[in-house]
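Excluded from the complex is one protein chain; the other protein chains are retained at their positions.
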Amino acid sequence: MSFLRVAAAVARKDLRTELRSRETLPALGQFVVLALLIANFGFDVETGGAKVAPGVLWLTVTFAGLVAFGRTFASERDQASLEPLLLTPASRSAIFAGKALAAALVLVACEVVLVPALGLFFNTPVFSLELAAALVLATIGMAGLGCLFAALAAQTRARDLLLPVLALPLWVPFVVVGGRAVQVALGGGGSLNGALALLLDFDILFVVVASLAAKFVLDD
Amino acid sequence: MTDVASTHVSTLSPARADLFRIAAIVDALLLLAAAALAVFHAPADTVQGVVQKIFYLHVPSAIAAYAAFAVVLAGGLVFLWNESPAADRLARVAAEVGLLFTTVMLVSGSLWARPIWGTYWVWWDPRLVSTLVLWLIYAGYLLVRRIATPGRQAGRFAAVVGIVGFIDVPIVHFSVSWWRTIHPPVETATPEALPPEMLLTLGVSMLAVLLLAAVLVGYRYRVEVLKDRLAAELDR
Partner (left out) sequence: MKAIEAAGLRQRFGTRTVLGPLDLSLESGDSLAVLGENGSGKTTLLRLLATAARPAGGELRLFGLDATRERTELRRRIGYLGDVAGHYPALSALENLEFFCDLQGVERARAPRLLEQVGLAAVARRRAGQLSRGMAQRLGLARALLHAPELLVLDEPDAGLDEEGRGLLEKLVEGRSLVLATHDRQLAGQLCRHTLDLSQRALEAYQ
């Protein structure tokens, strides 16, 4: 099917570029550690490390996400490759899906660095399947919305300004529910399944909406 | 070059211009009436006291804001469908008016919350949080309009933000109320059946504020039409 072929080609192209040029991921890894370093001095970690850890986690994920999603379309624009890409008959939604998938994988890779570092610096046990599930589910939906607005922002001037202003308010549901899920996973009370199911619902909704809207943001 | 001033000074027929003026005057009177009713006619609430009267500004503002954003949504959908400049213009001015009334809603709500809840702001209330997000989304909407290339691009990008934003707001509301259910319940004031004096006051202020929103949209729309005509004229 041509949709899958295009989406896979775009995702493979982006991941291959990232693996070879090693631009975004190492920078994001450093960014994550730096964010934790700053949070460490901003909060009282000695007595309340476990209490603030979920908040620090989500702050870092959202800002790392802005960088990861912003890069994915900004680099196309900088290389002047966005136009040739869009001057093909390929489905806009497929191109968008491929780019969002690759960007989501980059952010997940960044979270693989973030979570152990969080456990180390904030003195809390972090290795749980539930936490990983919540993070990955939230990342999918955030990538859908984030890449939509990154595509939009990359085609305007002042693009670095626009992406956070548009994406952050729309990410609130993911942060509210994902934040709760992580609190539970890190030892807070409450049920986790409800949160994960909700995240999955949000993912489906926003991935569909973003793919449909991509048609209007990517040229035609 | 043609004389811009003489050919295009008015965008409306005299009859419609008069209608606009009459609507504005009627609305000014209605606003005064609503204020007078709220102060002199409506009784103070038995539990909340005088503070409850903020309600006559707060509720109509909220409805005006939601109505304006529904217009933004509809205008955006129409623009994506047929690229009508009028739909885009309407969406643009409705977003401004909606943002204005959202601001009124947030400020009046905070002022009410201070004596009643003991604080200007709480995070467990889904209405507060989703209204704040609503404000931020449509502030972003107006930013997109300013930054994107005017015309087709600005119209399309803004429409996408307006549509996705409109979908997001109820989801924010829902996720916060879901989140709240697992937190300790907090005392909220539950409205009882309203006495007739309160109902009348609410009805008049509702009418006054909604008409104000419509008049503002109408006037802003006219300004935008004039701007577009002037740009086209200078372009020739």
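By written order: A and B. Residues from 1 in each chain.
We adopt the following convention: a contact is a pair of C-beta atoms (placed from the backbone, for glycine too) under 8 Å apart; a residue touches a chain by one contact, two chains touch by 3 or more.
Please read all numbers here as calculations on a predicted model, not as lab measurements.
Trainee: If you put the missing chain back into the full complex, which of the shown chains would it touch?
Mentor: The chain that is not shown touches these displayed chains: A, B.
Trainee: Of the residues B:16, B:127, B:152 or B:227, I need the one that contacts the missing chain.
Mentor: With B:16, B:127, B:152 or B:227 as choices, the missing chain is touched by B:152.
Trainee: For the chain not shown, which residue from A:90, A:153 or A:181 touches it across the whole complex?
Mentor: A:90
Trainee: What subunit B residues would touch the chain not displayed?
Mentor: Touch set of subunit B with respect to the missing chain: 152, 231, 234-235.
Trainee: Counting contacts across the full complex, list the positions on subunit A that touch the omitted chain.
Mentor: Looking at subunit A, the ones touching the missing chain are residues 2, 5-6, 8-10, 13, 16-17, 20-21, 79-85, 87-90, 95, 220.
As a convention for this text, only the chains that are shown with their structure count from here on.
Trainee: CA centre of subunit A versus CA centre of subunit B: separation in Å?
Mentor: One centre to the other, that is 32 Å.
Trainee: Under the touch definition given earlier, write down the residues of subunit A that touch subunit B in their complex.
Mentor: 145, 148-149, 152, 155-158, 161-162, 165-166, 168-170, 172-173, 176-177, 180, 190, 194, 198, 202, 205, 209-210, 213, 216-217
Trainee: If you look only at subunit B, which of its residues touch subunit A in the complex?
Mentor: Residues 80, 129, 133, 136-137, 139-140, 143-144, 147-149, 153, 156-157, 159-161, 163-165, 167-168, 171-172, 174-176, 178-179, 182.
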